[in-house]
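If you scroll down you'll find the structure; I have some questions about it.
One protein chain omitted, others in place.
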Amino acid sequence: MNALIISAVFGVIMMFTGIFVKQKPVTRNIAIAGVALLLLVNILEMSGIDFFKVHTAGFMLFDRFALLFNSVAFGSTLIYFILSAPDMEKVGHYYADYFALIFFILCGVVLVASFQSLLILFLGIEIISIPLYILTGSNKRNLISNEASLKYFLMGAFSTGIMLMGITLLYGATGTFDTQFMNIETEGTSALVIAGMLLLFFSMAFKVSAVPFHFWTPDVYDGCPTVFTSFMATVVKSAAFVGFIRLFYDAFGSIHDDWKLVAAIITALTLLVGNITAVFQQSVKRMLAYSSISQAGFMLLGLLALNATSKEGIILYATAYSLATIGIFAILLKMNDHSFESFNGFARQQPLLAGVNVIFLLSLAGIPLTAGFLAKFYMLKATLESGDFLWLVILAVIMAAVSVYYYFRLIQAMYFKEGDGNAIEVSPGFKLMLVIVAACLIVLGVFPNLLLNWLYF
Amino acid sequence: MVPVLLILIPLLAGIASFFTGSEKTARFWALLASLFTLLVSILGLTILKDPSYLAFETSWLGSLGSSFSVKLDGMGQILCLLTAISYPIILLATWHTPHKKANNFFGLMLLTQAGLMGVFLAMDALLFYFFWELALIPVYFLCSQWGGERRIAVTFKFFIYTFIGSLLMLVGIIYLYTQTPGNSFAIADFYNINLPTSEQSNIFWLLFIAFAIKMPVFPFHTWQPDTYEQTNYATTMVLSGIMVKMGVFGIIRWLLPVLPAASYAWGDTVSTMAIIGMIYASLIAIRQNDLKRLVAYSSIAHIGLMCVAIFAETESGMQGVMIQMFNHGINIIALWIVVEIIERQFGTRKISELGGLAKKMPVLSILLMIVALANIALPLTNSFIGEFLMFNGIFGSTITKYNVVFMVCAGITIILAAIYTLNMIRRVFYGETNEITANAVDIRENEKWILIAVVALIFIIGVYPQAILNISSETVNEILKEADITPYLIGK
Partner (left out) sequence: MPINYYIILSLTLFVIGIVGVLTRRNTIIVFMCIEIMLNAVNLLLVAFSKMHHINQVATNPTAGTEAQLFVFFIMVVAAAEVSVGLAIIVMLFRNTHSIDVNFLNRLKH
């Protein structure tokens, strides 16, 4: 509850900051302090110190899973602000408002991660989406940004409609919006429940961009100003996944056998399409957009398995994926153009940045000793524990090997190809932060329990 | 303590090496570290033999049932010794080869060594997988950055190949893990798994493909000649001398004892694949004009024989594999040293462009002659005893019906090996000199002494193989006991 209220308050504070504070660094520092405060109060809440004792009337449930994910989301946002906030200046004039919108999105993230009633899920998804439509279109004079924004908006509104119909049908069958008390029978499930569940499944698949509902993703991620793509592809996407898992864990866990196959097929398609299309991309930004689809495929494995391991796995995956992607985007933002060629000879110019970039890419590809490996490992383990999906696991690892192809292309460009690249200037603070992120990835890759123990103690 | 040191010394030295300055410092630093590792390895064989020194275990990833558990058993001793001996040899032999960004080069080399040591020492499946990859990543950078013109594409192929293999192995490992009683990755628990044969078969292939790609066995070998050809010599020596042993080692430690029924069921198939590969590789080697590719194909043939001997599952065959793993490593490194000397002097590796070197380079020709004879397993050389034991094992195998066929086919490849090796020597070292070879000078001091040391090793092991056989005999018996298939046969 702490984080929810404070993030809403900070959203408003940032809007006023836009009026009263003219210096951009000050605005930025207020925002960074705000996220740091959010992270702090959330950790306090995990240790049992709750400032706002609000009775949520069964609408929300702040369990360890939700709180831990909130911490991960706030931590990633903090890192994102420190690394990339200066780059938001280039997007448009309304600097403080961007931060305000991001704080509102964080508010939605908290709702989605800790909902118990479907009403809160719906509100959370909308509170995330509406500011994102604005951020996507924030580069107002740029046609591509306009287009991405409109496309995102239409797709988002459409999938919300589908989700609402799902919720309604479910309500018609069960008489409640509370996911804990739906009591869906294993035998003789009514048609309304099945239809409602499928609609919810599809709309959530839209939000996490699972194939075949992914077609908006590459265009929107590509058109969106890069600095916001970074946020959208990481924190927002992980939040949608956490909501997805929570919904299906609580409401539809009892009829797992009925939807397992659908989930398996969608997972397989997502892995296949995401990875194979990513291979053919010429721009790093677009490659990362497809890579976000393929990583979603791995996270879907956690949904498919639906056991304790998959809950741990999704937290670890969200962390590993968010940190690595935010890091790569931060470096990408400093480049003049986003093609693979622009990274040629990067290692000679910026050995340190190239080095940490390699760690990010290795983590995304799932090489041991990085958090990305253990994240994938948890997902595979969860799937194998749930039984009879050996074929999917084998497909997943083969696709992981395909993903090496496009991640390592960047490494090849940086290290083994000669070229001037583009000369970039970065501050020592930026470098230090990236090194810290890379160190986090490696530490989590060796001792994942530093993070996962928070789920239990 | 000893196994931890064996991993930590190269690991830390490797990381430190990235921060050293000049090429010379980096070189000395790497040599120092590798000599120190060798010292520890020898101490582990001689003075610190007490089991408490040779094993180490501490908790790590407790919730997953994995622990940091390393142990030096007989097979581990042999392979760690091979790794430890090879590194100083490689570093000294390439002492005069210039490397751009030498600190990175030697750093990555040492990291590879740490990964290799870890693979040979790990007693926990997840740890094994970690080190397996840790050995691969630095090699990717080594091969991509230092080597021939096509190195980037070729290395990428190699990397993707091995990465697919290792991921499949990961699936197999996790599957086995879910079958252990208390969900554990410890090797002892893996040995106790009793799966039905059909399930074992699926897992068998998941694991075997990873090992087969690494060795490489016949249909999975296509990455190897290209990679050896394009890579710089020091890395090639590591790849062919030590890294291919990872595959052999993996089969012996993680495949046979864990999945005995499937190993029995598929043993003949695997042996057939290996035999096909041996004959095929030998035939290609005969027609090869490029020295590097010739050695590469000859390596495929040798490894194939080891594969057949392993699946014969006899004590003598297994002992032969143990000693041959060591010998093959030493011999092939010596061959690479010679090829490097030739390429550095004449700027070509084409056999057809060389000739008459014996007159100009007498020392090199004598040393090469001995190494080459060891490569075709002449008596008194180290390989003789290894191959003899392996043939003996294959012939005496009770586990396959086709042992005579396998032995005859493998015997043919020995003859083929003699043909291509002696032919190569004849064309390169004898005959007339031409304008390329006319101004040849004999080898440098460091190369001479290194080759002499290797030749000495070849003879010592050839005359007194018992030294190595004693180390490994206990492990061999243990593994054969675990791999025993009688319980499964009674079940039928």
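Lettered A and B in written order, each chain numbered from 1.
Following the convention adopted for this analysis, a residue touches a chain if its C-beta (ideal position, glycine included) is under 8 Å from a C-beta of that chain, and two chains touch if they have at least 3 such contacts.
Model, not experiment: these values are computed from the prediction.
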Touched by the hidden chain, restricted to displayed chains: A
Residue of A:2, A:27, A:149 or A:209 touching the missing chain in the full complex: A:149
Candidate in contact with the missing chain, chosen from A:45, A:97, A:222 or A:312: A:222
From A:165, A:352, A:394 or A:424, residue that would touch the chain that is not displayed: A:165
Touch list for subunit A against the chain that is not drawn: 119, 122-123, 126, 130, 133-134, 137, 140-141, 143-144, 146-151, 153-154, 157-158, 160-162, 164-165, 167-169, 171-172, 175-177, 219, 222-223
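Everything that follows uses one rule, which is that only the chains that are shown with their structure count from here on.
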Where subunit A and subunit B are represented by their mean Cα positions, the distance between them in whole Å: 43
Touch list for subunit A against partner subunit B, complex: 362, 367-369, 373, 377, 380-381, 384-385, 390, 393-394, 397-398, 400-401, 404-405, 408, 412, 415-417, 447-449, 452
Contact set on subunit B toward subunit A in their complex: 60-64, 129-130, 133-134, 137, 141, 144-145, 151-152, 156, 159-160, 163-164, 167-168, 170-171, 174-175, 177-178, 202, 206
